[in-house]
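Structure, as structure tokens:
One protein chain is absent from this view; the other protein chains keep their places.
Moving on to chain A:
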Amino acid sequence: MEIVKPQWKKPPLSANDVVSTLPLYRSAPSLEVRLEDFELYAIDRLRVLKGVSDGLSRGKRPEEMEKLVNDLWKAHMRHPLPSEVTNKDIISHFVLRLVYCRTEELRKWFLSNEIALFRHRFRLLSPEAQRLLMAEFDLPYKPVTTAEFEGVKEKLHLVARSTGQPKPTASDAIFYKVPFEEVPELVAGRRVFICKGYAYVAMNQVVSLVVTQFRGLLSKALVLTNRKWTSTIREQEKDRLTPIVETLCTSYLGPDYSQPKEFAEVSIKDIDQVAKSSFPLCMRHLFEKLREDHHLKHGGRMQLGLFLKGVGLKLDDALAFWKAEFSQKVGAERFDKEYAYSIRHNYGREGKRTDYTPYSCQKIISSTPGVGDHHGCPYRHFSEENLRAALSRMGVNSGAMENVMDKVRNRHYQLACTLTFESIHGSSFDAGINHPNQYFSDSQKFFKSKNNPSGQGEPLDDGSPI
């Protein structure tokens, strides 16, 4: 993207270009961009992506996401000049690509939200525009012939019914037969009929095919952009773009809680006490189960282990803590051999030596605990009965309980957790919970200011990333 001098101007869109479709962001545009717009456009797009990310973590349904994306896009991505709308879309995407290419964590965040955005924008397109976009990807798939359709009709009907779709008929239904690897999300959800390695993808599901292609493009592009950034752009632009790029990403992502901050240390002797007072339900539950069973399965060890790291449990203490429990079940020797490695791994002392970050609410809510597992988000994964029992053990009164359950029924799990926080601490909390470690640190702050009345005026820091 040219920042200063335009090499050529894109011909303005003529009024005859009726079918508007989505840009695929294949290559950076040769456009003149004012430095101001460079930043403003990026911030507007970030607002959209952050909204998408919040929507996903609240467990919104596809239809709700569609509406959300539509609203967010209208609110933030408008431009007074109709001809500039597409340019704003493209420019903001490429600026954020620079911003979010620089670490694995940033790339992941950007990729997943850009893809969600693309998916829902695609679904909002007219069928004609969708077909045009498919053609642009040059997908080598042909629609299933009528004869073949007749052969698998029954199965296709069954799949359609199982996913609540209308019954497809030979005349109106277009199915594409594609290798199952191309549509992992449809396979994972059993939303397609699969036979001998081929998935039968209905026209209203081609979004998955297109998204797979788009993900591939963007994921590769991000890695390339990162290389270019580190090798040349960062240095060349150190007085102009680099400072903008480097501050943009922190404005919305929120802290990752990989390094404990204010309450730098928690020692083993305090841990039971702080677990009782300041752990969110998901962690309390894991903690209690660990104390009870002296064991947790992999998912639980990861969720609780990284949380404790974020809380400030040092590696040696973490090893001692886990060992004390596990050795009662599997023996100290087996603990050293089979489990200690993964704890050191979490602290970045083994394997790839990545310092892993504690799980956010979004990650925990979208996890899929199975038989024998205790991890996940209790508001999402517990039965109503179990959740009520757990909440009352935490000290949530019956009035607040109904409000919490109401949020749960509407799948606002983080709001349910926020209400729990408010009920237990007896104080309102406007920011909302989006990370278990945020719950913890705000709870600790609350108790500190309560025990220290001189700091009365100190308001509860909302810990909000914005």
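The rule is simple: contacts are C-beta pairs under 8 Å (C-beta built on N, C-alpha and C of every residue); 3 or more make two chains touch, one makes a residue touch a chain; residues count from 1.
Here, contacts and distances are computed from a predicted model.
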Name under which UniProt lists the unshown chain, selected from "DNA primase", "N(6)-L-threonylcarbamoyladenine synthase", "Exosome complex component RRP41" or "Rab proteins geranylgeranyltransferase": "DNA primase"
Options A:159, A:241, A:266 or A:283, residue touching the unrepresented chain: A:159
Residue in contact with the excluded chain [from A:71, A:128, A:148 or A:181]: A:181
Residue in contact with the excluded chain [from A:193, A:413 or A:446]: A:193
Full-complex contact with the absent chain, from A:50, A:76, A:284 or A:381: A:381
Residue numbers in chain A that touch the chain omitted from display: 155, 158-159, 161-164, 180-181, 184-185, 187-190, 193-198, 285, 298, 337, 368-376, 378, 381-383, 385-386
